[in-house]
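To start, the structure under review is shown below, and the notes come after it.
Removed from the display is one protein chain of the complex; every other protein chain stays in position.
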Amino acid sequence: MTFSVDFLSKSWLCSTDDLDKSDMVLVGIPYDGTCSFKPGTRFGPEAARVASIGLESYSPYQDKDLEDSAFYDAGELDLPFGNRDKVLDIIYTCAKETLSMDKKFVGVGGEHLVTYPVLKAYLEKYPDIAVIHFDAHADLREDYLDESLSHATVMRRITDHIGADSFKQVGIRSGTKEEFAWIRKNNTLLTSLDEAKEVVQKFKNRPIFLSIDLDVLDPSIMSGTGTQEAGGLNFKEFIEWLKAFSSLNFVGADIVELSPAYDTSGVSTVTAAKVIREVLLMMS
Amino acid sequence: MTFSVDFLSKSWLCSTDDLDKSDMVLVGIPYDGTCSFKPGTRFGPEAARVASIGLESYSPYQDKDLEDSAFYDAGELDLPFGNRDKVLDIIYTCAKETLSMDKKFVGVGGEHLVTYPVLKAYLEKYPDIAVIHFDAHADLREDYLDESLSHATVMRRITDHIGADSFKQVGIRSGTKEEFAWIRKNNTLLTSLDEAKEVVQKFKNRPIFLSIDLDVLDPSIMSGTGTQEAGGLNFKEFIEWLKAFSSLNFVGADIVELSPAYDTSGVSTVTAAKVIREVLLMMS
Amino acid sequence: MTFSVDFLSKSWLCSTDDLDKSDMVLVGIPYDGTCSFKPGTRFGPEAARVASIGLESYSPYQDKDLEDSAFYDAGELDLPFGNRDKVLDIIYTCAKETLSMDKKFVGVGGEHLVTYPVLKAYLEKYPDIAVIHFDAHADLREDYLDESLSHATVMRRITDHIGADSFKQVGIRSGTKEEFAWIRKNNTLLTSLDEAKEVVQKFKNRPIFLSIDLDVLDPSIMSGTGTQEAGGLNFKEFIEWLKAFSSLNFVGADIVELSPAYDTSGVSTVTAAKVIREVLLMMS
Amino acid sequence: MTFSVDFLSKSWLCSTDDLDKSDMVLVGIPYDGTCSFKPGTRFGPEAARVASIGLESYSPYQDKDLEDSAFYDAGELDLPFGNRDKVLDIIYTCAKETLSMDKKFVGVGGEHLVTYPVLKAYLEKYPDIAVIHFDAHADLREDYLDESLSHATVMRRITDHIGADSFKQVGIRSGTKEEFAWIRKNNTLLTSLDEAKEVVQKFKNRPIFLSIDLDVLDPSIMSGTGTQEAGGLNFKEFIEWLKAFSSLNFVGADIVELSPAYDTSGVSTVTAAKVIREVLLMMS
Amino acid sequence: MTFSVDFLSKSWLCSTDDLDKSDMVLVGIPYDGTCSFKPGTRFGPEAARVASIGLESYSPYQDKDLEDSAFYDAGELDLPFGNRDKVLDIIYTCAKETLSMDKKFVGVGGEHLVTYPVLKAYLEKYPDIAVIHFDAHADLREDYLDESLSHATVMRRITDHIGADSFKQVGIRSGTKEEFAWIRKNNTLLTSLDEAKEVVQKFKNRPIFLSIDLDVLDPSIMSGTGTQEAGGLNFKEFIEWLKAFSSLNFVGADIVELSPAYDTSGVSTVTAAKVIREVLLMMS
Partner (left out) sequence: MTFSVDFLSKSWLCSTDDLDKSDMVLVGIPYDGTCSFKPGTRFGPEAARVASIGLESYSPYQDKDLEDSAFYDAGELDLPFGNRDKVLDIIYTCAKETLSMDKKFVGVGGEHLVTYPVLKAYLEKYPDIAVIHFDAHADLREDYLDESLSHATVMRRITDHIGADSFKQVGIRSGTKEEFAWIRKNNTLLTSLDEAKEVVQKFKNRPIFLSIDLDVLDPSIMSGTGTQEAGGLNFKEFIEWLKAFSSLNFVGADIVELSPAYDTSGVSTVTAAKVIREVLLMMS
């Protein structure tokens, strides 16, 4: 039995339902269990998918079309909220399996902690991976509320593995005195596009993971996130930064911290979907 | 290639993806092209589907569980907004094909005009069909803004086919002087559960179509609709009316006019999903 | 010069622009200067007028049509916010002039204090006037924040003039211990429709002023008001109360305290317009 | 040094800052760590406190005034979000210490799981305690998402200790087939005020704990909660239920699940504060 | 009969009600019938008029005062929603009549399709007219959803008449691959104020029509539009562009796509009114 009329897709704009033929796998990771302020990012992946249908498939910024890419929308992971360790294990497994299929993993959060298990899987395949981190917050605490593993410590944990030398940040404007001391000591924060060029030069022969906390954008356009922090990038600046890195060899990425409950106007969700489109196009 | 981890469903709570084994087909009809006041019901079907995952599958009102029913979530029809006649034709075709598979069609609107092509298909299969109509508005105009076919005339057009005798209404509290004169003349408006019992007696051997405009509910709980009309049913009263009819032979139904943009608190969307659950359970 | 095409009215639904031929004058009174909690009712009259165009002109509750009434929409008074006494004087003058034209004054607030100067004008024409007061709050304080004349004292000031005997209340559910003691002592609060009938009997040969603070309605349907108070009338109950009084000789009325900024869903504003429609129809 | 001018209190309306002289201790418990759907109740206690200043201190429902009661506003517990067990331990300690001071504990949630450690402390002092539970959801699962201790299982865990015989529920309208089977078997759900009278008779010589999940109220007035469930009590019905139990010996209480992020109109927060006022007055 | 007290105007800030003495006619065009994504711009003209009263009449950007201009606020056209062709005809007639009175037409939308019939009228009077088009979207499709005439094709239809040479765009950042190819081929998109100067030079002796889709502004300040597109102009940039063109001979203009339902904070509506003020002042 079948229908002769057409139905709209329930999946991401221009995604394929043929996993075998896809180069990238888009995975929703609806977890916000360690969020300490305003929770709600668990609804981010679904909201971004729904908003994607209102986007054009073509990007004038990159002169590329999503119709020419091949990515699979896996949907959202089914996660047991109350059990952080099990959640991290499921995410790890999903990333691991994606890599074993020789595909790129593109995660959509959820809180920033979800980057940790993904990078754990990447490190096993790419021991020399470097990370580019867009965020308003340093996420570099040694521990937070008595926990060594949370959204506020995730990038510190990751640099424990890859070294501060393989780690560059864009947009950081909030943190503790200690975090900013660490940033200055390790010179991880980029503040101009010229510095981005140097990074491209330095990282050009290495696999790169791109981790974008959407609150790197100014809350004027990204109110829909748990910790709104004034003074961020506007969208044009964000695109300039992204394009500055576009020649790098991105092997994976995630886009995290969309929290639809705080997006009263709908702008954040539409913009998050557009960011995901640009990341997908850059990685195609 | 496949994943070992689980993903959440992108479809309605407890729906099956096996069309052949389903008894009912849930079809989103995202059309609001003749809406004269506040448009936006085109986003209703998707919002209700997303909200369905927060529901329990069990209804204490009917002591039935959605897990025990077999319905297929077809998703939403792909409709050309600018062309009303083509839109109506696609809806008709979809309903016709559903009936030809010997399944029940359950539409989720969209504006109320979408009921018209569905009932056209039903009339061809069930010439003696009767209609039970929940609504705040009479929808009984002869014509509206120079059009004979719109959300404001839909039930008048339908009674042209089935006769006022086969047509009963619940909750009507807004209309023109002429519409209320017609209602009184034809005695179509039920105002007590006792009258519902008489209708059950009268209609018991006939196929029935149930058409629910969600604005029959009070705007205190259903602000998310285009034409909010104070003085509606609260949810308990609605359930009592629904249960009063539950022994009838419902062969099809639709639930229309959810407009998420006017649902600032999220209550309307959750409630619409709950109404759909109850209708699905009643028809199982 | 003129146009051949039609333009929408900028005035209230079905209002006439011929003051001479009208029986009632609808006057917006955008004042909230003594509001002690959440200000914003100054935007109420305009919001209600805009919302009126979405209403049907016919009321099934009273079987009357606004097209058969003759009322003039004067628009909103131009009031100097910082000067309470001058504001009250302007309102008084407007009411006085309306009465001198032998028309009924129907005010749309604005805060409840605006009732005071209107009733002052009425008392001069109708010394035996009685007042029916719908409200959540007693508004019966002797003084409030060191002021004897404010929204919280307005009804006490009025009873100073007309006597507690000529004053009946519906819906009061908030006040001080002293206000409720006064209510009990003077037996001003009606709690059943049967009591309403007695009032009709008692007041039947007298001129009546109807003052409706919209927060008499439950905040589930009337969130758009400065002091939301749970436990109010639903719309059907409100209509029953209104109809219970409909045989009285209403010579004036006001409908106050709509505050659109707190009406996130739009329901309050639409409902306020509907209340105004019903009052206009009852007085026609 | 000091000021001659007056400042507003930062604490609950009419609360005392003298712990020794107080009979009750109001404790904010900002925890929502096991919430499975829409988190955010951690902001409930603060929002209710802020809203309390807009309330009258007098209740016409009970003819009592908060100024005549003596309760201490302890503020909100400082809780480590990521560590459920430590959170529960802190709550337990706070309740235990309150009881050892011979005062009544009144908790303001946060999610419903916070009731568990409070009742653990109560059971040690009052082994024969009975519980009256207002809620939309049964909260009676054996386990939930692989956890035996969560907001969805909390009342089942409590009945493990006190027995189903010492447990009565009001307002339940959502749950699994199994939960409703348990309810019917143990006859825990009250559906009329007459049944409430029987309970009062049965429980009259025992210490009682009152646990109110605010979603027992209809979402038309309580949208600001994580799991909005149509068909709840309106405020008047809620007050009737509360008054039906008022002669019982309440030794403790909590009011949980206010989630301000979903309270777009502000009505839920004001109403929650009013519920807390009524509970404080009933226990005075 | 008349009143001695003053009433606020129901018309646009500083508008005259003397059509004969006005140089410009402000016409609301509340039509959104071909909108394919989020409808609602039909409420734009009214919202902008209401917001205008909160504006200063003086513009420090242009050092001009609206009190010194002479424009007539015609109100909003009465349009039959369901009949696109009739709608377009009414708009055409209104523009035609305005031009025959030797006045400038300033339209306030409504969706962008409303520009089409206006320009049709202008072409008959000014065959050599050129168009300057501010927008986020190219609006240059050959056809859209099987229609050759819609908001997405409007500028393509217009260039069919005037030629790509007489057409310049500002702010475009969304479109199909084909649209951007057309833009590059015809060199219609201006990206710097220097290019604006060249256009001024080129167009200086010709009549110019200015068409502003408000989504040319960044959604951080203009969320209230149907298709929010990140990366737009901020208000200062917009004013710089406008001033760059100010010496041109503007004979008509429109400002379209304000959709108040998506303007949760009110900023979009106030900003739209300010844009209209600046356009009126520039054309005075």
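Letters are used for the chains, namely A, B, C, D and E, taken in the order the chains are written, and counting of residues starts over at 1 for each.
Please note the rule applied: a contact is a pair of C-beta atoms (placed from the backbone, for glycine too) under 8 Å apart; a residue touches a chain by one contact, two chains touch by 3 or more.
Everything numeric in this text was worked out from a predicted model, so none of it was measured.
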| item | value |
| --- | --- |
| Partners of the unshown chain among those that are drawn | A, C, D, E |
| Among A:D32, A:E56, A:D263 or A:E278, residue touching the chain not depicted | A:D263 |
| Touching residues on chain E - with respect to the absent chain | 54, 56-58, 60, 63, 65, 218, 220-221, 234-236, 239, 264-267, 270-271, 274 |
| Chain A residues touching the omitted chain (full complex) | 37-38, 172-177, 180, 218-221, 223-224, 227-231, 234, 262-265 |
| Touching residues on chain D - with respect to the absent chain | 1-11, 19-20, 28, 30, 46, 50, 74-78, 90, 93-94, 97, 101 |
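What we mean here is this: only the chains that are shown with their structure count from here on.
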| item | value |
| --- | --- |
| Residue list for chain B, restricted to those that touch at least two other chains | 38, 218, 220-221, 234, 262, 264-265 |
